[in-house]
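What follows is chain A.
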Amino acid sequence: MLLTLILLPAVAGAAAFIIPRDRARRALLIAAALAHLGLTVAAGIWPPAPVSGWLALDGLGYLFLCITSGLFLCAAVYAAGYLSREEPHPRQDFFEGGQWFHNAPEAVFTGNLLLFLSCMTLVMLAHHFGLLWVAVETTTLATAPLIYFHRHHRSLEATWKYLVVCSVGIALALLGTYILAAAAARASADGVRVPVTLEALVENAKRLDPAWTRAAFLFLLVGYGTKMGLAPIHTWLPDAHSEAPSVVSALLSGALLNGAFVGILRAAQVCSAAGQGEMCHDLLLAFGLVSLGMAAVFVVGQTDFKRLLAYSSVEHMGILALGVGIGGTAAAQGVVLHGLNHSVAKGLLFMVAGNILGVYRTKNVGEVRGVLSRLPISGALWVLGILAITGTPPFGAFMSELAILKAALDAGRWGVALGYLAALAVIFVAMISTAAKMAQGSATGADPAGAAAEPAGAPPANLGPHAAARGSPATSRGQHGPGAAARVREPLSAYLPAAALAALALLLGLWLPAPVKSALDGAAVALGGIK
Partner candidate 1 sequence: MHQILAGVALVVVGGVFALVADRWSGRAAGVSAALGLVLGGAFGAAEAIQVLLGVTPTPAAIRPEWAFPLEAASAAMGVDALSAFFLLPVFIVPALAAISGVVVMEEFAGHKAVGVFWFFFCLLAASLAVVMVARNGVLFLVAWEVMSVAAWFLITFHHESDRARDAGVIHLIAAHIGVAFLLGFFLLLAPGAGGLDFDTIAAARRATATATATASDQPTGGAMVVAPGVLFILALVGFGTKAGLAPGHVWLPEAHSAAPAFASAVLSGAMIKAGVYGLARALALIGCWEFWWGPTLVVVGIATAAYGALLALAQRDLKRVVAYSTVENAGIMVAGFGVGALGMSSGSAPLALLGFGGGMLHALNHAAFKPLLFLVTGSVHHAAGTYGMDRLGGLMKRMPWTGLGAVIGAVAACGLPPLNGFVSEFLIGLAAFRAEAAQPVEVAAPLVVVVGGLALVAGLVGAAFTRSVGVAFLGHPRAPEAERAREAGWPVTAPLVLLAGCCLFLGMAPVAVLPLLSRAAAVVAGMDGQIAGDVLRVAAGPLFEMQPAVLGFVGLVILFGWWRARLLARREVRTAVTWDCGYAAPAATMQYTSTSFTQQIVDLFGVVVRWRRRMTRPAGLFPTSAAVETLAPDPVTNELFAPAFRGAARLFRRLHGLHSGHVQVYVLYIAFTMLLVVAWKMG
Partner candidate 2 sequence: MAAISWANLLVGLCLAPLLPGVIARTKALFAGRRGQPLAQLYLDLWKLLRKGAVYSSVTTWVFRAGPVVGLAAAVAALLLLPLGGAPAVVAFDGDLILLVALLGALRFFLVTAALDTGSAFEGMGASREMGFSALAEPVLLVALAAMARGTGETSLSGMFGATIPGEWATQPHAMLLIVSALFVVLLAENSRIPVDDPNTHLELTMIHEVMVLDHGGPDLAFILYAAALKFWLLGALLVGIVVPLREIPPALAAATAVAGMALLAFAVGVVESCMARLRMSRVPQLLVGAGGLATVALMLELVRS
């Protein structure tokens, strides 16, 4: 059962590389996503048996697997529509004027997307630390080509940085895994060998050498922390998210970061079982606060709305780390709920950002105005998303942030609570003023329908991001035209998944259906173990 969960997307990915016709490949993408979600839910109802101790489905893994699978389905639907609107032939990059670029072949994109899903599933299911490391490394390799989908100068740079920074981080994690294995080797006295699996390690954690387990946790934390985007080792995140296509950014923020977080939680489970829990709390708390601080610093005065969302991801990863750092069951429930809320809201925001980018053809916040009047549905979703991600009630993020704050205050950590609230306030101020300026006002931006100089043979105007630029790339700034730019027809596939996620975000704030509650409690119990 678990193996099928992993192999299904992998096989589909391989097939996607081969299928020539685009339409079939997109259908395969959506079908695979649906199948995977079905299997995940089934795995929840009839928990499958672990496979030789290496692959197992525990509460924590199940929750984040559901998040990843659900988000992937929404992304698949969005990507299918997005790919159908993309032109494969070379076109002008509307940022740097003269340079022409073309897209990577669509097969590579879809294939890698599916491979990414299978690697993420492997990460969630892996209970063997070596296998976990291999899975996280393959996610890096699977996402590198996705970021480089639009083959232009900046996305290449983003990909390069992503590869170098993440690989160095992951190498440190490998070192941590080896140290952990060494500690396990020492613990396996009288012949019985302690494999480097979660259950075995936790079982005879008492016999693990404390110095080596601490060293192992340090390396694993910094290694997977790089991948999770905790400041100050988050540097790849803003570049990768702002240059990758929006659907990839949604998956990066919504799923990939959670994967690395699961890695850290596994290490923390082992560490606290071995009696070093207190050290884990301090480290995670420190990383959480630094991430919140860095996110607050970089969100203020941010002129690129996709980087704005990227730094918001750094902030929310900081909140997750902070929550685990505070410890206790109440904080654990807050963290688990917050992981879900963040993935839902961030996925929604990136998809809507993609729509806005497609029509306004600029990422500069100053030049985007009146989204509510030009793209009413996407505009509304944009505003709701920003409210959700900044933790404004009635959306879910408020409840989880409140739980974490309550845990902090109950534990008497006044300084942490103060820093946490201050950072959240600064981030709210920066994001709401940026988002409100974009959403409201009389619409600006190039009018896709009727620009004067129509290059011969250009395909009819449609919503595709990086659709063929009309006239000089500076049209977006120059041409405000007397009346506000006309309202743009928004295809269903562009806003349906985002609307579904928005509804879920609102639901999570007000009422919690039973299955979701049980999944959350299952994960919280596993997380609660980190006393």
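Please note the rule applied: a residue touches a chain if its C-beta (ideal position, glycine included) is under 8 Å from a C-beta of that chain, and two chains touch if they have at least 3 such contacts; residues count from 1.
As a selection rule, all candidates are chains of the complex that A comes from, given by their letters.
Small disclaimer: the values here were computed from a predicted structure and weren't measured.
K.L.:
Once the contact definition is applied, which of 1 or 2 turns out to touch chain A in the complex?
P.N.:
1
K.L.:
Considering only the defined contacts, which chain A positions touch candidate 1 in the complex?
P.N.:
Residues 160-161, 164-165, 168-169, 172, 211, 214-215, 218-219, 221-222, 225-226, 232-233, 235-236, 238, 279, 282-283, 294, 296-298, 300-301, 330, 333, 337, 372, 387, 390, 392-394, 396, 398-400, 402-403, 405-406, 409-410, 412, 417, 421, 424-426, 428-429, 432-433, 436-437, 440-442, 508-514, 517.
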